[in-house]
Every structure is written in C-alpha cells, then in structure tokens.
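Okay, so here's the structure we're looking at.
Left out: one protein chain. Kept in place: all the others.
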Amino acid sequence: MKLKAVILNCTLKKSPETSNTQAFIEHAEKEFNKLDVTTETIRVVDHNVAYGVSSDEGENDDWPDILKKIKAADLVVLATPIWRGDRSSVAKLVGERLDGIMTEGNDKNGQFPTYNKVAGVLVDGNEDGAKKAISSILFDFSEQGFSIPVNAFSYYVGEAGPGPSYIKAKGDKHEFTNNCMLLMVHNMVHLAKVLKGNPYATHVKQLEEQAKKMSK
Amino acid sequence: MKLKAVILNCTLKKSPETSNTQAFIEHAEKEFNKLDVTTETIRVVDHNVAYGVSSDEGENDDWPDILKKIKAADLVVLATPIWRGDRSSVAKLVGERLDGIMTEGNDKNGQFPTYNKVAGVLVDGNEDGAKKAISSILFDFSEQGFSIPVNAFSYYVGEAGPGPSYIKAKGDKHEFTNNCMLLMVHNMVHLAKVLKGNPYATHVKQLEEQAKKMSK
Amino acid sequence: MKLKAVILNCTLKKSPETSNTQAFIEHAEKEFNKLDVTTETIRVVDHNVAYGVSSDEGENDDWPDILKKIKAADLVVLATPIWRGDRSSVAKLVGERLDGIMTEGNDKNGQFPTYNKVAGVLVDGNEDGAKKAISSILFDFSEQGFSIPVNAFSYYVGEAGPGPSYIKAKGDKHEFTNNCMLLMVHNMVHLAKVLKGNPYATHVKQLEEQAKKMSK
Partner (left out) sequence: MKLKAVILNCTLKKSPETSNTQAFIEHAEKEFNKLDVTTETIRVVDHNVAYGVSSDEGENDDWPDILKKIKAADLVVLATPIWRGDRSSVAKLVGERLDGIMTEGNDKNGQFPTYNKVAGVLVDGNEDGAKKAISSILFDFSEQGFSIPVNAFSYYVGEAGPGPSYIKAKGDKHEFTNNCMLLMVHNMVHLAKVLKGNPYATHVKQLEEQAKKMSK
C-alpha cells in the first residue's frame, strides 16, 4: 500500500501570491513521489482556520477538514517561512489546533490518532531562525503523537539581513538544503514503513492508571 | 539481547552534592529496568569534559570515554535541570560535543554511529523552561542521528518563582510527570526495538552525491 | 503630561469568553493607573487583524487602527497566554505586523515611530513556557524600536501539566508574580519618563550611510 504524505504550507500569503515555502515544498514532493509516496499540500491561509486548541471551533472553521486529511496520512510535514526569527503565526496556529488530537485517544489503548505517523519540518527564510522554528515544531510533534526520524528537517536561510528568499536565492540548487531534504524524505519514509509494520505497543490508558498509582 | 540506556545527568553540581535531576533519573531508571533495559547514568560535571565541538579535545578530556558509552547504548537520555528558563550550560556543552559524531559517518553508507539509537529528555526545574529546553535538545538529537519516539520527554516544574525542586516538591509523586515519564520510557523502548530489527536503509553517502548533482 | 500605556491582549478567545490574560492585565492596569498612567487594552482577536508583515494589509484589516493607538502610546505591553510552551499565535501575529513600523523611519533622522517608547510583557499559562515567550517578544520589541527596562515582564505559571490558570489559581495573589509585575510597571514608567525627557539622539540615517562606507 502506498504511503501518503500531507504537507501543511504555513505561509502568511494567500493564493495566488508567490510563496517561497510552496516552491520548497514542491521540490520535496518530487522526492517523496520518487519513493512512491503520494503527497498533498494544504496552504493553510487559503482556508478559514479559527484560533483555538480544539479539533473543531464551530461554524466556519475549516480545521476539521484539514485534520481529516492529517488523520488519513502516514507522514506529515509542517512547512513554514521564518518571520522574526521564528515559525510563522500560521505555523503556531496549526500547532495549537493539533492539540485537539490529544483528547481523541482511542477506546482500545488510548493512543491519539497520530500514533504511528511520522513528522518532518521544512523551513525557509532569508537569513536566520530555522533551527529555533524546527526545535519548537519537533517538540509539538513529539507530544502530539508523531515520531521523528533522524534529520527530520531541511531549511534554507541566507546571509544576515534582508536578502533573497528560497526562489530568488535558488534554494533548490543549495547543496546543504537539498542534502538535508533528501535525508528527511528518506528517513521519514523508512520510519513510516517500519512503524506501519510495528505499531507502538504502548497502552496509554494503562500507563495513565500506573501513573495514578505511582503518585499516591 | 538486552537493550542498554545511557543517561547523561547535566546538573551543575558535582558529587556528592544533592542533585534533583539525579533523583528524577533514578525514578525513570526503575521503569527502564522493569522493561529489561539496563541503565547507566553519567554525571557529566564529575568528569573533565572540555569545551569544543569534536569527539576528542585532547589531553585531559574525558569526553571520549563518555562517547564510548553513548556509542554502545541503544537508548540515550539527556537529563537537565533548568537554569534561566533553559537547559543548563552542561547540557549545552554535551550537545556541542555530540557534534563530533557528525564527522564519524561509517564507510558502508555514511551513517553516524548514532543512527538507529533512540533519544529522550528529562527536565526538572522549580518553575519554568522545560519545553524550551526539550525543544532545543530534541532538535540536536534529530540532527545528530537519533530517532525520537512519541512523547520523548518528561519534566517537572512548579509554580512561577522560587520554590521547591523535584525532591522537595515530591516530583516522584507528581502524576503528570510520572505519566509523561512512563510514556517516554515505553515509547523509547518500543522504537529502539523496532529500529534494532529494522535499521535505517538510508544511504547517506549516496544522498550526498544526489544532493551534489541536484544542486548544479 | 500623563503617560499612556497600550496593552495588547493576545488571547485566542474572543469576547465575551473569559480570558485569564485579561484578568492579569486588569491587575497590572491598576498599578499603572496609580502611577498616573492611563491605560487602554486591546483584545486583538476581537478585531480582524490580517496575516502579513506590513502596517496595512488592505481591505478589512483592523491593524491600522490598532497601530494608531500604539503610535500614540508611551508604553506598550504585550500580554499573551502560553500555548504549547510558547507565545500564542495571536502574539506572534502582532509581532509580525509590528514589522511594518520598521519601514516608517521619519524624515529627520530615520527613527521608527516607536523610538523612545518603552515595552513590557505579561505572560500567563498553567504550567510552562513563560520565559521562552518573553525572550522572543523582548527581542522583537528591541529590534522594532522599543526600549526595555529592568525586569520588563511578569508571568504566572503553575505546576507541570494541566491545572488552573491565572484566575482559578489566584494569580493575583501570587507573590512572585505580583512582585515582578510591580517591578515591571515601576521600571517601565521610570524609563518612559526618562526617554521622554532625553530622546535617543541616534541618527539612524547617518548610521546607515556610515555602515555603507564601512562595508566597501
């Protein structure tokens, strides 16, 4: 069975404005496809995603549709531009909304719907902030049920100060960025396959009971 | 074959001073042992670890001995107290020294000696900073060749401002902290076993070549 | 002349939902008022603030009105809840929009409209992340033209894991939080008065010219 990847583009710019993050994503998609992984990219700002920390914030909230796609995927990539040396507000919003999943433990063993999915991060900026953005996002993913492979990220940044972004800087020809991206794609796919064949045995509910007893 | 865990205690305090981080580690060790994982804890400040970013900084540097143990382990846990809302300087030092491993790719496929090892993080403080510390450390681990399972961390913090730390605050009776710790231990062990049976197929050297070609 | 403070409430919750951040703000407002500073709080999500990094993102963007109030203030406080151990997405959005000011240098010496204003930060959460949030926000403020006094922040957080937030936890009776808040208020007011009487002499345009020459 083919693996499926969902990529969340967290640019601040609505379609059809040019998004450097989108260009970076498309470059990565090709590599996923070569490994027989289907990809779908969602440009978050093109949808009406409400502020909040639940899986459904009511009327006019497009998050439930996005979440459905995340749940159906084996691999999830969060792609964000850098603003102010950090992930975009849209990327933070996505992190907040994914908290909803933490109340959706299944009946069997209490695992969130994200257990056994694998996550990665793409970041593009014109100067500085990639590692801060990646760090925060990897933490979110780990708590929210995802597993993180070796080198689960790639990024492009240029020299200090204003300057060209991914497209103009020819980030798709930047060897370090490409190398990281290939590692991310190959390692994500490996780990996703391995977890598909060997899902977590962790009984979340039983550990909750055990924690209760330990804490008396 | 039994799995082995190495835990790095990054307290600022030399033995025999009381270390809250040590108490937290010992609590976690019991759970690793229950799952048939042997554990060894290294209190980094008791050794003479030099500043630097290579695997051996010369005379009087104790890092090579510590690194040997890390290389022999299946699971690695970095445990750090919080100071100034962030990981300790000793934890940062360890992160810097682990960079040396990134120049030690093997001859076969270029993977670092850490590929197929699994990492986790323990953090204790008296008020604030656990998630910042965890975020930075997870990023380091991912780049340095480790894989990160679901909920790869546990932490204890108390209320804003000065207050009791792990031991006096009875962190070992704090349900949330215990629950996170159990999840960390069980998920780390699951992922370590799975990767032992299914090591990364990623050919790091070939991807380097591919990146070079893509970037012309 | 009375000093004016504008406080930006970056809760995710629209009015009239209860906002812990709002309760914290109101507690701080009383202290500003005692020092003869008038205060106005803006609950950002009640307005339609567009994503972007300019001062005006076009039709239906309420940011220009908010920015007008910021420009008329002597002191600016950004107040944010913690989500995922970090500032809220709304607080990040505000940071991004304030970038617009960096293209609004005046004709005389090129200083942004924020030069000689003083900034502070209030953060409330139920467990962890205050210092990470404050750090990022102080950096933004410094680059965006604000000056930062001693102890330019206050925060409330509780013990690790889910728990009561500012209102239920009686954050307004938490001594450390109150102490920090009083320091913030008194130090902000001192610095604002001092800068009003002694505005920055820095000639931003001339330094730009000097930097150009130095860099040939």
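Letters A, B and C mark the chains as written, and numbering starts fresh at 1 in each.
Following the convention adopted for this analysis, a contact is a pair of C-beta atoms (placed from the backbone, for glycine too) under 8 Å apart; a residue touches a chain by one contact, two chains touch by 3 or more.
In this text, all values refer to a predicted model and were calculated from it rather than measured experimentally.
Participant: Please identify which residue in C:K2, C:K108 or C:K216 touches the non-displayed chain.
Facilitator: C:K216
Participant: One chain isn't shown here. Among B:T38, B:S89 or B:N109, which residue touches it?
Facilitator: Touching the chain that is not displayed is residue B:S89.
Participant: Tell me where the left-out chain touches chain B, residue by residue.
Facilitator: Within chain B, the residues that touch the unshown chain are 12-13, 45, 51-53, 83-90, 92-93, 95-96, 99, 136, 139-140.
Participant: Which parts of chain A are in contact with the chain that was left out?
Facilitator: That gives, for chain A, the contact residues 84-86, 127-132, 135, 155-162, 174-177, 179-180.
Participant: Footprint of the hidden chain on chain C, which residues?
Facilitator: Touching the missing chain: residues 115, 131, 134-136, 138-139, 142-143, 145-153, 172-176, 178-179, 182-183, 186-187, 190-191, 194-195, 197-198, 200-202, 204, 207-208, 210-212, 214-216.
One rule holds for everything that comes next: only the chains that are shown with their structure count from here on.
Participant: With chain centres set to the mean of the C-alpha atoms, which chain is at the far end from chain B?
Facilitator: Taking each chain's C-alpha mean as its centre, the farthest from chain B is C.
Participant: Any idea if chain A and chain C meet via the same residues, over half in common, or different ones?
Facilitator: same
Participant: Rounded to a whole Å, what is the gap between the Cα centroids of chain B and chain C?
Facilitator: The mean C-alpha positions of chain B and chain C differ by 36 Å.
Participant: At what distance in angstrom does the C-alpha mean of chain C lie from that of chain A?
Facilitator: 29
Participant: Two or more other chains touching the same residue: where does that happen in chain A?
Facilitator: As it turns out, chain A has residues touching two or more other chains at 136, 139.
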